[in-house]
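What you see is the complex with one protein chain gone and the rest in place.
For clarity, chains are labelled A and B in written order, and residue numbers in each chain start from 1.
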Amino acid sequence: MTRALAITVSTRAAAGTRTDLSGAALVAGLRAFDFEVDGPLVVADGEPVDAALRAGIQQGYDLIISTGGTGISPTDATPEITTRLIERLLPGIPEALRADGVKRGIPTALLSRGVAGTAGQTLIINLPGSPGAVRDALEVLAPILGHAVDQLSGADHQGADQP
Amino acid sequence: MTRALAITVSTRAAAGTRTDLSGAALVAGLRAFDFEVDGPLVVADGEPVDAALRAGIQQGYDLIISTGGTGISPTDATPEITTRLIERLLPGIPEALRADGVKRGIPTALLSRGVAGTAGQTLIINLPGSPGAVRDALEVLAPILGHAVDQLSGADHQGADQP
Partner (left out) sequence: MTRALAITVSTRAAAGTRTDLSGAALVAGLRAFDFEVDGPLVVADGEPVDAALRAGIQQGYDLIISTGGTGISPTDATPEITTRLIERLLPGIPEALRADGVKRGIPTALLSRGVAGTAGQTLIINLPGSPGAVRDALEVLAPILGHAVDQLSGADHQGADQP
């Protein structure tokens, strides 16, 4: 069973001055995939993201998804912090999420700097910090998360050696 | 009011042996957004791009857009020089521009290596060196430039914390 960790990155949610709707949407969406989901862990923007991701990697989650901090406001630093911990980037994931946002009529989706990639056998994906963006992203990710987690764990390919 | 600088990168335009149609298209397009526009500054390929970008960042422009030098000819170096000055890359912008070019029936649009990102509170975007590519790109950028400039300056989000 896929073990997933949801992390909300929001200084205001961490301070309790905003309700964490994005994290709730993320946990609900991942549970709908029948994953075993922990979180949302709620952390402030910046270095607290580093500690949360490191702990999740060490605890061996198959999947860590964050929501928030992917824009270009002065405090947005989730992509930089995530990139430091990633061994192999998967540029196709943020690419597909941005393209999907634009197709849905949200042109500012292309300002998301979120990254995705692997750290050991953990797949890490940054999502923007809104419940709508989280729900849209999970629709895009639905057909690939299982395959990605299997590949990461070294499961052998069946038939062709794709991709 | 958004203050923008247009830079034309073309060794031949800088030498006066070619008319700078791309820079003219860029300035006209940015003025149509009601931005206060300086330029086009016309510089040769290579290191002169560095000096022009640095000056623009120091002068505090909200937006610097270059046209030219994004291909793979031996002299094309705009993306490398721009990347050196960028603090936070915005991969979604060149991605969207290339995808738009392909959709318009210009498959070679995918050979553009132009980058986008932020340096301090300045948004920098490389465009290819043709008037048509500039006009097409400004259509893609129209719905996001204002939002990006606002976010960069630290303007607070309204409602949701997207993206």
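The definition used in the following text is that a contact is a pair of C-beta atoms (placed from the backbone, for glycine too) under 8 Å apart; a residue touches a chain by one contact, two chains touch by 3 or more.
Being a predicted model, the structure only gives us computed values, none of them experimental.
K.L.:
Which listed residue, B:T2, B:S112 or B:Q151, touches the chain dropped from view?
P.N.:
In the complete complex, the chain left out is touched by residue B:S112.
K.L.:
Residue by residue, what part of chain B touches the chain that was omitted?
P.N.:
Output for chain B: 10, 12, 18, 21-22, 68, 70-74, 79-80, 91, 94-95, 98-99, 102, 107-113, 128-133.
K.L.:
Please give every residue of chain A in contact with the chain that is not shown.
P.N.:
Listed in rising order, the touching residues are 88-93, 95-96, 99, 118, 123, 143-144, 147-148, 151-152, 154, 157, 160-163.
In this text, only the chains that are shown with their structure count from here on.
K.L.:
Centroid from C-alpha atoms only, then distance chain A to chain B, rounded to Å. What do you get?
P.N.:
29
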